[in-house]
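Every protein chain but one is kept in place in this view of the complex.
Each chain carries a letter (A and B) given by its place in the written order, and its residues are counted from 1.
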Amino acid sequence: MSAHSTQGGRDTHTAPHEPVFTGDTRARLERLFALYPTKQACLLPALWMVQEVRGWISESAIGEVAEVLDLTPAYVKGVVTFYTMYHTHPVGRHFIQVCTTSPCNICGAEDVVKALLQATGCGELGATSPDGRFTVIEVECLGACGFATPILVDDDFIESVTPDTVPGILLRYP
Amino acid sequence: MADDLVNVTIDGMPVSVPKGTPIIEAAKQAGVLVPHYCYHPSLPSPAVCRMCLVEVEKAPKLMPACVTTVTEGQVVHVNSASAKKAREGVLELLLINHPLDCPICDQAGECELQDYVFQEGRSGTRYSEYAKRYNPVEDFGPDVLYVPNRCILCTRCVRFMDDVAGTPVLNVSERGDRAYIGISEQQTLDHPWSGNVVDLCPVGSLLSKDFLHKARAWDLDKSASVCPGCTQGCNINIDTRDDVVVRIRPRPNLEVNRHFICDEGRMNYRWMNRGDRIEAPLVRDGGRHIATDWDTALARLEQVLRGASGPAVVLASGRASTESLGLVRRLVDRFEVTAAVQVPLGDEAPLPGIPNLALRRERAPNLAGAELLGYTRHWEAALQRTPSAAVVIVLDADLTGADEAALAAAPGAVIVLGTVFAEALRNAELVLPVTSMAEENGTYVNRDQRLQRYQQAKSQPGMARPAWWIAGEVLAGPGPSAEAPSTAADAFLLLGERWPVFAGLSHGDLGYTGRVLRGAPELALSGSDGGGR
Partner (left out) sequence: MGYPHPSHPKETVVLSQYFGDPEARGYDGWVKRGGYVALRKALGMTRDAIIEEVKASGLRGRGGAGFPTGLKWSFMPKEVTRPHYLVCNADESEPGTFKDREIMRWTPHAMIEGCAIAAYAIGAERCYIYIRGEFTDPLRIVSAAVEEAYAHGALGADAFGSGKRIDMVLHRGAGAYICGEETAMMNSIEGKRGNPRIKPPFPAAAGLFGMPTTINNVETLTAVPHILNRGAAWYKGLCLGNPKSTGTKLISICGHVQRPGNYEVTMGTPLKDILYDMAGGPKPGRTFKAVIPGGSSVPIMTREEAEAALFDYEGIVEKGSMLGSAGMIVMDDTTDMVYQIWRLARFYAHESCAQCTQCREGTAWTTKILERILAGKGKQEDFQLLLDLSENMTGKTICVLSDSCAAPVVSGIQKFRSEFEAYIAGAREPALAAV
């Protein structure tokens, strides 16, 4: 809980919340309702939609999702904070996830992390680079252990990354 | 049915319990407490704390007693070496991040972590060179504080709000050892039954702001009582310290309130400590009242009643005991009586997860008892009779405004049996101090016709006496051979002759959970399961 000093206190939203579930997004959500017997089961997909549209899931977005699915904000928040892929605060334009669990760890994953932190200018894990371009975090096993070290840059799954290939990769993400 | 019973042996003690009973409940019958945290008989069981793991012969692993149901011939060891070792392990793990807050923690003395660690925990820590997890205190709502550092994540509070209160306000946030109980900034913990999470919390993590740092658990005296808030009749304990009421908590009664009380009942006790009480019997002397002794006052009361004839009006508080209401009613038997009980009204607040449990609209704990004794709810009508009444008896009713004016205009004799003096009582013949329900023994009848006892929790101020005592003395007549009741139990026995519904019963029959009166008519009540009004 080190990143939170008060619960939900990070989202100092002064602007009113612009609804996410309008137009096409709303239509997509409605189609989901037919695929699950409960609205509650649409929660994970709905949260993905919010993150797709807004880049992260704010406190007010949590409120909107709760309303749209007949859940409470507290309930939705409990789910959001359980799953590590949902961002509860803004991140860099490009979000980089690096696997450092043992199979990749013994194949140089930590060097890849260092190279990325340096090349992006982030300096430390979880921080966004000064130009707002990147955020780099360590994640657990990405399921491509034979292709060490895999990284995810946004939705791009890139295999066999080494410190040498890092600069070239980053060039693809302005 | 005999064939629905299952026979098991728990720590050597054979018991027979209904099919489907979890081992932890069966163990209670064997007189064995299985230590536990997350289990609670009024909540769904998630089996997460792992404290209740017991050894079951022929099972490959220790089994959680809260969710493992009994099977025929099962042999269970709650206190075997392996079960105790497992518990010791859980306790050690709970303590590694738990702060050494006992000296400043409200829960000390009634803390289940303290209790079990003392009973079977390790005597020293092995987590000595690591930092403990730290999170600041959170304000969850009107009365509840959350101290994350002390939380053992039993999730009772979350399950209570989700499944019993029906309003998910609390969650578990994050994962692993970073987890804590969370609340959304868009919600607050103000549900009318939310105070129960403080009782449910086994440790000092959820605290009542009302009780914060007020008293040490071991300084408290506890009395079994009944909540005077409404017709539900939830069973409570009144906690006092040095004769001052400091806390109300629920007392389990599976037939009435299970393990819960509403926040109104919980918070509404300060009136029990009021200092501005009538402390001596007062008789009118010209234009003023003078204090006197009980003999004089009782003689005067008897004289006033003897000298009057015609209509009588009794205005009673809805908090008056069955004994007091009954004997006071008998005082005016030879008059033409209009007796009414005061029933303030409020909003209903059900607890959805428990059948037939709500904060009731009728905020009078003994409405049912009063009606059985011939009192009605028609307060206004009764007040309108006072100008033409020969005798008006006010039994601790709360009089304001129009009521005051009506009473002030009463030409007949006004006799007040009250706790607090009011302006309207200026013209009363007699103002006699009575005990509040916290200062006497007595009974209430709840909305389901359950007769329940309450015990005296604090001493009465000055010369105050129970109203039934006053009436009983007058009814019995003067002189040493008079048979006036000297206890509430004796007073109760005098009711059966006149009101058959109470016949053949005594206080001793009521135990701690009361008894439903047979032959009592159904009450006309508002609320989810009563008629409208």
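The rule is short, and it goes like this: a contact is a pair of C-beta atoms (placed from the backbone, for glycine too) under 8 Å apart; a residue touches a chain by one contact, two chains touch by 3 or more.
These numbers come from a predicted model, not from an experiment.
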item: Touched by the hidden chain, restricted to displayed chains; value: A, B
item: Given B:L5, B:V48, B:M267 or B:L493, the one touching the chain that is not displayed; value: B:V48
item: Which residue of B:I10, B:V90 or B:A471 touches the chain not shown here; value: B:V90
item: Chain not shown: contacting residue from B:V56, B:L153 or B:A280; value: B:L153
item: Chain not shown, touching residues in subunit B; value: 46-51, 53, 61-62, 64, 67, 86, 89-90, 92-94, 96-97, 126-127, 129-131, 152-153, 172, 174-179
item: Residues of subunit A in contact with the chain not shown; value: 35-38, 40-45, 47-48, 69, 78-79, 82-86, 97, 100-103, 105-107, 139-148, 152, 155-157
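Definition applied: only the chains that are shown with their structure count from here on.
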item: Centre-of-Cα separation between subunit B and subunit A, whole angstrom; value: 50
item: Interfacial residue positions of subunit A with respect to subunit B in the complex; value: 1, 5-9, 11, 59, 62-63, 71-78, 81-82, 84
item: Of subunit B, residues touching subunit A in the complex; value: 133, 135-136, 138, 148, 167-175, 178, 180, 182-187
